[in-house]
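Read the structure below first, then the notes.
A protein chain is absent from this complex, but the other protein chains hold their places.
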Amino acid sequence: MKEFAYFPGCSLEKMASSYHMSAMETTKKLGVKLNELDDWNCCGATTYFYIDELLAYTLCARNLAIAEKTGLDVVAPCSACYKNMFFTAAHLKKDEDLAEHVNFALEEDNLHFSGNVNVKHLIEVFAQDIGPEELKRQVTNPLEGMRIAPYYGCQIVRPQKEKEDVEQPQFFEEIISAIGGIPINYPLKMRCCGGSLIISSRTAALTMVRNLLQSAVDNQAAVIATACPMCQVNLEVYQQQVNLEFGTNFSIPVMYFTQLIGLALGISHKKLGIGKEFVSMAPTPMPVDQVWGLPRKTT
Amino acid sequence: MTDTITFGQEISNLLHAAEGEPLKTCIQCGTCSGTCPVAGYMDNSPRQIIALINLGKKEQVLESNTFWYCASCYHCTVRCPQEINITELMYALKRYSIWKSRYQEGLIGPTFSEAFVKMIVRSGRSFEPVLAPSYIFSFKAREFMQEIQGATELLLKGRLPLLPARIKRLENFRRMIGRIIPMGGLE
Partner (left out) sequence: MDKKDEKEKIGVYVCHCGTNIAGVINVEEVSTWAAENLKDQGVVISREYKFMCSSLGQELIQKDIKELGLTRVVVAACSPHLHEKTFRNACKGADLNPYLCELVSIREQDSWVHTDKVAATEKAKAIISGGVSRVVYHEALEPLHVPIHPATLVVGGGIAGIQAALEIADAGFPVYLVEREPSIGGHMAQFDKTFPTLDCSACILTPKMVDAGNHPNITLLTYSEVEKVDGYVGSFVATIRKRARSLREADCTGCGICWEKCPKKVVDDVFEAGMGTRKAIYVPFPQAVPKYPVIDRVNCTYYIKGTCKACEKFCPTNCIDFAQEDEILTVEVGNVILATGWDLFDTRRITQYGYGRLPNVFTSLEFERMSNSAGPTGGNVVLRDGKTEPKVVGIVHCVGSRDKNYNEYCSSICCMQSLKFAHLVKEKTGAEVYNFYIDIRTPAKGYEEFYHRLLEEGTHFIRGKVAEISDATRLPAEEGKLVIQVEDTLTGNQLRVPVDMAILSAGLEPRHDSKALAKLFGISCSADGWLIERHPKLDPIATMTDGIYIAGCVQGPKDIPASVAQGAAAAARVMGKIQQKEIALEPVRATIHEEQCSGCRICNNMCPFNAILFHEDRMVSEVNPALCQGCGTCVAGCPAGAITGTGFSNEQILSQINGLLLLNVPKKQAVAA
């Protein structure tokens, strides 16, 4: 039974609760245990680094120190949380002065970070720890040719950590193939969704979202799979606004990859948080399982 | 021995990860700006910002909206042939501009960031509704309405938090922050 310290991140409580639900359900089914970190705090997203670097590192270090106590590696489902914690751990390990400063602050919460924590993104658990082979073995309801766009986004692979492929990785496609879907050729799969620009530079972000949606549609995607709550919100919640701004009429569902895995594993829609989608999948209400080639409900 | 410091050195000091002054090695090839998804919306492209910093043109840099438009997608960084961490540079410029309270008028980023940080200090967790006032009133009427509409739909779907979350050891958390930044400085 593989076990990890689970850092959900602020958005998984409500905004991306379906990501959280589907993550818990799928990992449980595949024999991986996610133990939520005790009293974790916000990772700071991108915003904390706009104010003060030391403070931003401290925020992440607090979570890492809490994780260190459990002796487990940390898993974060959100790309921004993952990136922040990974690089905080890396910098603290390398820079003794920084570690000293940060640990001085952590003392106030009786915590200390020694640098012995590995940080993974949730999708890495499926791509590496579980692996596409095992995933395929466990699939009971393969997604029968559903055309899925693998949207990596930016902060899973970038910045580069070792010598991995940052331009054309294939691990997301491998997962999609393992669950029976067809990973479409998605040329913009590594491009940014705009992130917090949707608030601070709305037009710029809407343009970026529009390009992403257009590319998915051009390549006949039935659904866009994401691995980050920010990406999901930008691509789905703001789809309507993209249509209003540019006169387009996008109506493409954007699901979390864990929800798609869950469907393939035969887990019920309700347990996977399906039903909270924003984008109206059809002009008239239809039973969810008859639309867009989604497999039939199992329970 | 003068004790004036160049603008370039100031910026480098704000970059934790930098060793020395990496901006000096920029050959102005333009890969970063060619890659940047938001470059079309920036006054100056990332490459131009680096050129301006190297020339010491502080005013022009601070008057530009470039770094507030950066989405930190890191695409420029992985492609830069001189391995300059351009995204970190943008972060450093944001920090500098907030520290000096010098940024282009009308930008939402700075006020939004400050509100975000205050929110975390208050509760240790993010709570979207409390952020809204920091930006929504800068929106034009049409966008304002769209945002309200979006929020309402989120609420109906149960995706908008109604009550702010809090971490348990909030007092410790605040004191921890106090050891980095005196609390007075953040209010």
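Here the chain labels run A and B in written order, and each chain numbers its own residues starting at 1.
As a working rule, a residue touches a chain if its C-beta (ideal position, glycine included) is under 8 Å from a C-beta of that chain, and two chains touch if they have at least 3 such contacts.
All values derive from a computational prediction rather than experimental measurement.
The chain that is not displayed touches the following shown chains in the complete assembly: A, B.
Interface note for the absent chain: among B:Arg79, B:Arg102, B:Lys118 or B:Arg179, the touching residue is B:Arg79. Counting the whole complex, the residues of chain A in touch with the unshown chain are 165, 167-168, 187-188, 211, 214-215, 218.
Seen from chain B, the chain kept out of the figure touches residues 27-36, 39-40, 44-45, 47-48, 79, 81-83.
Criterion: only the chains that are shown with their structure count from here on.
In terms of their C-alpha centroids, the spacing between chain A and chain B amounts to 22 Å.
Listing the residues of chain B that touch chain A in their complex gives 14, 16-17, 37-38, 40-41, 68-69, 71-75, 77-78, 85, 87, 91, 94-95, 98, 107-109, 112-114, 116-117, 120, 124-126, 128, 131, 135, 139, 143, 146, 150, 153-154, 157-161, 165, 167-169, 172-173, 175-181. Considering their complex, residues 10-11, 13-17, 39-42, 44-55, 58-59, 62, 91, 95, 98, 101, 104-110, 154-155, 158-160, 166-167, 190-192, 194-197, 199-205, 208, 237-238, 240-241, 244, 276-278 of chain A touch chain B.
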